[in-house]
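Missing here: one protein chain of the complex. Every other protein chain is in place.
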Amino acid sequence: MKRRFVETIALALLRGTAFAVLLATILLIGSIVRGGAGVITWEFLSATPTEGMTHGGIFPAIFGTICITLLMIVMALPLGVCAAIYMVEYAGSSGLARVIRASVNNLAGVPSIVFGLFGVGFFILFIGRSIDRVRGGGLLFGQPAMLWAAATLAVLVLPVIIVNTAEALTAVPRSHREASFALGATRWQTVRRVVLPQARAGILTGSILSVSRGAGETAPILFTGCAYFLPRLPIVHLGVPFTGLSVPMVNPLDQFMELSYHIFIMATQSTDAAATRPIQYGTTLILVALTFILNLAAISLRVRYRRGLESR
Amino acid sequence: MKMRRIPAVAAVFACGAAGLAGLLAAADTITVKGSDTMVILGQRWAEEYMKAKKDVTIQVTGGGSGTGIAALINGTTTLANSSRPIKAEEKEAAKKNGSDVVEFKTAMDALAVVVSASNPVDHLTMQQVGKIYTGYISNWKQVGGPDKRILRYTRESNSGTYVFFKEHVLNNRDYAADAQTMPGTSAVAEAVAKDPAGIGFGGVAYFAGNPKIKILKIAKDDKSAPISPLLAGGKVNFDAVWSETYPIARYLYVYSAGQPKGAAKEYLDWILGPEGQKIVEKIEYVPMPGEARAERAAAN
Partner (left out) sequence: MDSRIESKIGKAGTVPVVPGAVRRLRRGRWREVFIETFLRLNGFIAIAAILLIFIFLFKEGIQAFRTIPAGHFLQSQELDFDNVPQTVRLWQPVGQNPKYSLIPLLLGSFLVALPGTLIATIFGVACGIYLAEIAGKRTREVIKPAIELLAGVPSVVIGFFCLATLATFVQDALGTTFRLNAMVGALGVSLVIVPVIATMTDDALRAVPGYLREGAHALGANRWETITRVVVPAGASGLVAAILLGMGRALGETMIVLMATGNAAQVTLNPFDSVRTMTATIAAELGAVPQGGEQYRALFLVGSLLFVMTFLINLVAELAVARMRRRLAL
C-alpha cells in the first residue's frame, strides 16, 4: 500500500515539474506577447528610430540582424558541413576523429562572451590590423565591423552545425554506403551521391538552428561591430565598371544595428528606459518571433525527416 | 547541388569586401563615439545636422566616455564625446598612435544627486554625499532620513560621470563595494524611481520632470546654503552652473584626433554655433557660457 502511495505521489510530482517548465515557457512568452503585440505596426517594422530612439521603428536593427546572420551562415555552413563530413565519413573512430570531436564539444561549451574577447583579439586586432598594415593607408579592416561580428558568430555556431550535420550523416544507414562501395563507387562518390542527398534535410535543420542561435546572440557582437545608433543602413553603392550604374550592396566593413543588442541597450541605457518600454517589448517580440519561426521550422523538419528515416 | 553553390556565394562576398576597401574612404561619414551622458545630445545634434546637410552621415554611438576616448586612441572613431577631460596618459597613448588630441568644450552639465520622491531628505552636503558613496554612511537616519539602509546606485566605470564623481565628490576614494553599477543614467533614474531607499546621480537632464524622483539640493560645505541645480519652474539654473555656485557641474567635451578637417570641422563649428547650442538648451543641458550670454545680450 505504502509503495503504491509513494509511487503515485512521486509520479505526480514529476508530472507537475514538467508542466511547471511548460508553464514557465508560456508565462515568459505570454508576458512578451502581451507587452509587445500592441506596438507592432507596419511603421514600427519599416521606420528608423527617431528623436534619440524614443520614437520610430526598428527597421535598421531588423536589417542588420538579417545581414549578419546571412554572412555568418556563408562563413560557417560550408566549413561546418565539410568538417562533419570529414569527421563521420573519413576519420571514422580514429584518434584524430576523437580529438576533433572533443574540440567540437569544448567549442560548444565556451562562454559566448569569450567568443567576444576572441573576436576582438583575433579577428579585429590580429587579422584586421594585419590586413591594414599590408594594405597601408589607415584603419579599415582593423575596427569593429559586420564582417568580424559575423566571423565571431560563425565560430560560435560552428559546433551547432557540425553536431547536427554529423547526426544527419550518421543517420544514413550503413548498408547504403556498403551498397555504393560494392558497386565500385569511391568514397567521395558515395558521400556525394548516396549520403549527402539523404542527409540534406538534417543538414538544413542544423543550419536553421544555427541561424536562430546566431540571430539571438548578443555577447559576441558587443565589441565586434554593433552600433548603438546608425542613421543609415550599412550599404554602399558599388559602381559597375563601364556602365556608369551603381549597385547597392551590404557593406561588411560597416557597423550595424542588431535586434538583440537593440533590446539590451534600449532596456538599460536608452534615454528614458521606462518610457520606451513598449519599444523594448515590441523589439523583443520581433526577435522572439524570428527565432521561434526558425526553431519551429527546424523542429518540424526534423520530425518529418526522422519519421521518413524510421519508415524506411 | 547545394554544395556547389556555396563557394560561389562566398567568393562574391569576398570580392565585395575587397572592392569596398577603396570606396569606403571616400564617403562623408563622421563617427562619434563615447559618453552615454552625451548620447541624447549627440543624437539630436546629428539628427538636426543631417536634416540640414543631406550629404553627410553622422553615426553616434554611446558606451561611455572611456569607450569614446579609447576608440579615438585606437583610431576607430572620428570624434569622441566625453563627459570628463581626457587623461594625460590617454593623450600620451594617442600621441604614440600618431595623433595629437584636440579638445572642444561643447556644453555644460550639472550633475544631480537624486533620491526617491518619497524620501524626506531634501539636501546633503558634498561631504555627506562622498561619505554615502564611499560607504561611511550607510543609513538614511545618519543624514536626517528614516531608519533605512541606503542603496547606492552608480554608473559603469567606463562612464565619465563615474570618474568625475569619484574625483570631485569622493576625492578619489573607492566606491562602496555594494554600489550597484548601472549601464546608463536612465537606468539609474529608473532604479531610484522604484527604490524608496535608493540614491543615484547623473546629468540633471535625465531626472528633471520625473515625478517619482527628487533632485537634492547640494551644499558645498557645512557653512554654505544648499543649492538646487533647478530653478523653481523646473528649468536648469544656468547661472548657478556658470558661476559654479552649484558644486557638481562639469564640461561636456568633444575630442578629435588632430585638428578636425572637412566635414568634421564644419560639424564642430555648427555645434559650437547658435544652432548647436540651442539644441543643448532644448534638452536641458547647459549651453556654453560665452555663446549663450552673447546671444542673450543681443536679444535684450
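Per-chain residue numbering starts at 1, and chain names A and B are given in the order in which the chains are listed.
Criterion: a contact is a pair of C-beta atoms (placed from the backbone, for glycine too) under 8 Å apart; a residue touches a chain by one contact, two chains touch by 3 or more.
Given the structure is predicted, the values throughout are model-derived calculations rather than measurements.
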Fill in the blank from the handout: Contacting the left-out chain: of A:58, A:72 or A:104, that is A:104
Handout entry: Residue of B:30, B:60 or B:182 in touch with the missing chain, whole complex considered
Key = B:182
Fill in the blank from the handout: Residue positions on chain A contacting the omitted chain are 3-4, 6-7, 10-11, 13-15, 17-22, 24-25, 28-29, 31-32, 35, 78-80, 82-83, 85-93, 96-97, 99-118, 120-122, 125-126, 155, 158-160, 162-164, 166-167, 169-170, 172, 174, 177-178, 181-182, 184-188, 209, 212-213, 215-219, 222-223, 260-261, 263-264, 267-268, 277, 280-281, 284, 287-288, 291-292, 294-296, 299
Handout entry: Interface residues of chain B (partner: the chain not displayed)
Key = 63-64, 66-67, 69-70, 73-74, 90, 93, 131, 134, 136, 149, 151, 156-158, 162-163, 166, 172-175, 177-183, 191, 194-195, 197
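We adopt the following convention: only the chains that are shown with their structure count from here on.
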Practice task
Just give me the whole-number Å value for how far the CA centre of chain A lies from that of chain B.
Solution key: 34
Completion exercise
In their shared complex, chain B is touched by residues of chain A numbered 50-53, 71, 74-75, 77-78, 81, 135, 137-141, 143-144, 147, 192, 196-197, 200, 227-232, 236, 238-239, 249, 251-253, 255, 265, 268-274
Fill in the blank from the handout: The answer for chain B against chain A in the complex is residues 1-3, 6-7, 9-10, 13, 16-17, 19-21, 23-25, 27, 36, 39-40, 43-44, 46-47, 50, 57-63, 74-76, 182-184, 186-187, 189-190, 193, 206
